[in-house]
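Sharing a structure below in C-alpha cells format, with a few things to ask.
Only a single protein chain was left out; the remaining protein chains are all shown in position.
Here the chain labels run A and B in written order, and each chain numbers its own residues starting at 1.
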Amino acid sequence: MNTFDLNLSDDLFTIEGCNADEGEKLLRPHTTFLKDAWRRLRNNKIAIAAMCLLILIALYTLFGTMICGYDPTKMSKEMNQAPSLKHWFGTDKLGRDLFARVSIGGRVSMLIGVVGALITTLFGSIYGSVSAFIGGKVDAIMMRFVEIISSIPYLIVVIMLSLMMNDSGVKSILLALCIVGWCQTARLVRGQVLQLVNSDYVTAARTLGVSNWKIILRHMIPNTMSVIIVNLTFRIPNYIFSEAFLSYVGLGISSPDTSWGSLASAGKENMFFHPYQLFFPALMIALTMLSFTLFGDGLRDALDPKLRR
Amino acid sequence: MKKLLTALACALLLMALAVCACADGQEITVYRTNEPTTLDRVAATIDEAGKFILWDASEPLFRIEEGATVLSGAESYSYDEATMTYTFTLRDNKWQDGVKVTAQDYLYSFQRMVDPKNAYGYISDIYCIVNAEDIYAGKMDVSELGVSAPDEKTLVIQLNEITPAFLEVVPLYPQRQDFVEAAGDAYGIDVDKFISCGPFKLTAWEHNSYLTLEKNDQYWDADNVKLDKVTVLITNDAEAQYSAMLNGTLDYCRFTSSNYINTFLNDDRFQVEDAVLPTLTFVLFNGNDDLLKNAKIRQALSLAIDREFFVEAMYEGIYPPAYGLLSSAIGINGVALRDVAEEPVKALAEANPDPKALFIEGLTELGMDPDPSKITLTFSISSGATTDDTIALYQAMWGETLGVNVVADVSEWASFWSDCKAGDFQIGTLAWSGEVDISFLFNLFLTDSAQMPCFTYSSEFDELVIKANKSMDADERLALYAQAEKIMMADLAAIAPVCYRVQKDVLNSKIKGWDFNVFSTAGHRHVYLDD
Partner (left out) sequence: MLKYILKRILYMFFVLLIVTTITFFLMHFIPGDPLTAMVQKLPEQTKINYYAKYGLDKPVYIQYLVFLKGIFTQGTLGESIRFPGRNVMDVLQKYSGFSSEIGLVAVAIGFVIGVILGTLAALKQNKLPDRVLGVIAILGISVPVYILGTVFQYLFTVKWPLFPTLGWGTPAHKVLPILCMSFAPLATYTRYMRSSVLDVINQDYITMAEAKGLSFSQVVRHHVLRNSILPSLTILGPNVADVFTGSFVIESIFSIPGLGSYYITAVNDRDFPMIIGCAMFYTAIYVLSLLVVDILYVIIDPRIRLAQDK
C-alpha cells in the first residue's frame, strides 16, 4: 500500500503533550559494567554449564585421590587392568590406579595451563596495548623487542632454565613457557588496538583530556576483550600441550609428579593394547578445552558492550 | 574421454605389473632407529647405524657369522706368535666400478685411522698395532705404522702386545683412496661420495628417511647373494614400526613389549625369535661419595633392588634379571661366561638376607647416625620414555626395604653423562653394552682406564683382568674373568646389576638365512626369500 494513498488529516491525531519526567526515566535499572556482564553471563545456559563442568574438573583434580582412595604413586601387581568397578579408569603398567593419577596430573596441567596463560595474557595485553597506543618509534622498538624474545629457540631456553634452576619441575617449565609465550598475546592485542586507536570515541576521549592510562584500561582493553579471551582460552590447552611436547622430547615433568600430557605420552606406547591409558588423560584435556572454550565464548559475549540487549 | 580411459588402463596395468614384480622379487625392507652419521668407517663420529650399512656395503677381512669368526675379504691368514704378526692373503674382489680391491686399500684405511687429524674415536682398539698410539699422539709419522702391503694380495699387521680378540675387534675395512681424496670431508655422506666392494652397493639415500642397497655384481661371491635389493627405513617410533610390520612395509622388526609380540606369535605370516643382548642395565654408585664410599652401603643398596619385580613392572618380565656383569651373550668362542660361572650377586644375596641390617652396619662403620630414614639419596637419571617409571620403582624399592628417602635428578643425556664422568652425582642408572671381546666390559673398571665412573678401584681386580687379557687360553681366561666379576659386582658392589636385555625379532615368515646372533656382522648376504 502506498503511503501517499492514506488520507491523513489532522483530526485523526490528538496532541498528547510531553511528560518532562518521562524523558529522564531510566528504563533499565542502574548497573555497573561488571554487574551487567554477570547478568548476561548468567542467562547464557551453555556458558553456565561449561563453568559447572570446569568446577567439576577442578574438584576432581583436588579431591580425586580422596574419592577413590588410591595413592597415585603406589605400585601394585595389578598392572594394565582395564577399567572396572575396582579401578574406575583402570591401572597403568606399574599397577597404579589411573583415576588417582589423572587426578593429580590435572593439578599440574591446570596449574601450568591456567597460571601460565593468565600471566602471559595479562602481561602481553598490557604490553601490546601500550605499544600500539603510543605508536611511532616506541611501538617499533617495543615490537622489535618482542620479535627478538620470541625468536629465541624455546627448546634452548627450556633446557637452560631447567639446568639453571636445577630442577625440571613445574617451576622451570612454567617460567620457560611464560618467557616466550607472552609475545603472541602482545602482537595480537597490538593488532586489535591499532585498529581502534584512530576511532572516534578514542579521539573524543583524548580531546576531553582523559589520561592515556584510563583510555587504555577503560576503552581499549574492553574492546579488545573478545580477542584476549579467545586467546586465553587457546593458551590454556596450548600450554598443556607444550608441556606434553616437552615430555615427549624428554624435558617435561618428572616423577613423582605427572601431568595429563605425560600421561597421554605414556599412554601412546600401549595405545593399541590398553587404549584406556591414553583415553582418559586425552578426554580430560578435551573436556577442559571444551569447557574453557564455551565459557570463554560466553564470557566474551557477556563482556562485549556491543552485544548488549 | 577415450584417451583418458586408455591412459587410466595403462596406468592400472603398470601398477599391477609393479605389484607383481614386487611380490616375486628378492627384496626386503629392514630398519634402523637412527640416521647413520656417515659411511666413512674411520670417521670420528661413525655410529652403529653406519657400521650396520657397511656390513652390506663393504668387505671386511673377517666377519662374525652365527657366533664364529669366518674369513670374508681374506682368503687365508697366518699368525706368528713370536713376532705377534698377522699375515693375510686377500681374495680376488672388485669395487663396484670394476677396479680390483688391493691390500693397499686396506692399508690406506689404517693410515687414515691413526692420522691424528681424523680424530677417530675408537682408536684404542688399534693401540695394539705397532706405533699406532704414538702416531695418533702426533709423535711419529703415519708411515711408521706396523701395517704394510708387500704386494697387491698380502696385508701384514704387526702387534706390540698379545691381543686375543684382534680379528673380532679391529675394523679391517678397505677404502678407495681416490674416492676419499676427491670427496674430502664429505666422503661417505651420499651415494655419489661412496663406493662399495661388498655384497651390496648403495643406490639411494634420503637422509632421515631411507637408504637403498642393491646387489653388487662385482662382488666376489655375487653368485651366492640372492637378494636383489635391501631397503633400510629410518624410523624411531615403536607404533609406526608396528603398523609397518603388520602391513608388510617392514620385513623385520625388533620389539620389547610382549603386547606387540603376541600379535605376531600366532600369525603364520611371521616368525619370532629370541636373542639375549650383551647389554647390562645397572645402578652406578659414586665411590667417592661420603656415604657410598663404604662397601656395605653399596652392597645393601644392590641387594635391596627387587630385580624380579623391576623387570616385571618395567618390561613385562621379558628382560632377565641380572646378578652379574655379563649376560649369556658374551663369552669366548661360543662358550659364555655364564656357562662356567654363577652370577656373583646371587651368592651375595644368600649371604646377606637382610639388606637393611647391612645398610645400618655400613652407616655405623662410617660413624653416621644408624637411622636410615635420616638419609636422603640423590638418584640421577637421563630423561627418556621410561624415566618416570624407573624413578618411581627405585623410590619404592629403597624406600620400603631400607627406609631411605630418594630424590630424583633428571637431566637430558648429554648433561647427565658429563655429570657422571665428572663425579658430580651420588647414584645413577644407565645401561652399557658389551662387545664380542669379553674383556671390553671388564676393562671399563680398570684403575688406569677408569671409563666406568664408579670411582671404586681394586688392584686385585686389575691384576686378574690384565692377566686374562694377555692369555690366549680360553678356559684360563674365563676362570680369571669370573673371579674378577665376583670382586667388582659382589665384594665391592661398585655397580649394582639390574637386568639384561632380550630382543624379540619378528620377521616375515618367508625370510631364510637370517643370522640372529647379536654380534653378527654378516649383513644380508646370506638372506633370501622363500615361500
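In this text, a residue touches a chain if its C-beta (ideal position, glycine included) is under 8 Å from a C-beta of that chain, and two chains touch if they have at least 3 such contacts.
The model shown is predicted, which means the values in this text are computed figures rather than measured ones.
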Visible chains in contact with the missing one: A, B
Sole contact to the chain not displayed, among B:Ile28, B:Val101, B:Ile123 or B:Leu213: B:Ile123
Among A:Met75, A:Met289 or A:Ala302, residue touching the chain not depicted: A:Met289
Absent-chain contact - pick from A:Asn43, A:Ser84 or A:Gln195: A:Gln195
Selected from A:Leu8, A:Ile152, A:Ala204 or A:Leu217 as touching the chain missing from the view: A:Ile152
In chain A, positions touching the absent partner: 135-137, 139-140, 144, 147-148, 150-153, 155-157, 159-160, 163, 184, 187-188, 191-192, 194-195, 198-199, 226-227, 230, 234, 237-238, 241, 244-245, 248-250, 261, 264-265, 268, 271-272, 278, 282, 285-286, 289-290, 293-294, 297, 300, 304, 306-307
Chain B, residues in touch with the chain not shown (by the definition above): 35, 37-38, 40, 43-45, 116-124, 136-138, 183-189, 193, 206-210, 233-237, 239-240, 243-244, 246-247, 249, 412-415, 417-419, 421, 432, 449, 451
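Quick note on the criterion: only the chains that are shown with their structure count from here on.
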Chain A and chain B: spacing of chain centres that average the CA atoms, whole Å: 49
Residues on chain A engaged by chain B in the complex (per definition of touch): 73, 75, 79, 93-95, 159, 162-163, 168, 250-251, 254-256, 258, 262, 265-266, 268-274
Interfacial residue positions of chain B with respect to chain A in the complex: 238-239, 242, 257, 259, 312-313, 316, 383-385, 387-389, 391-393, 395-396, 408, 410-412, 415
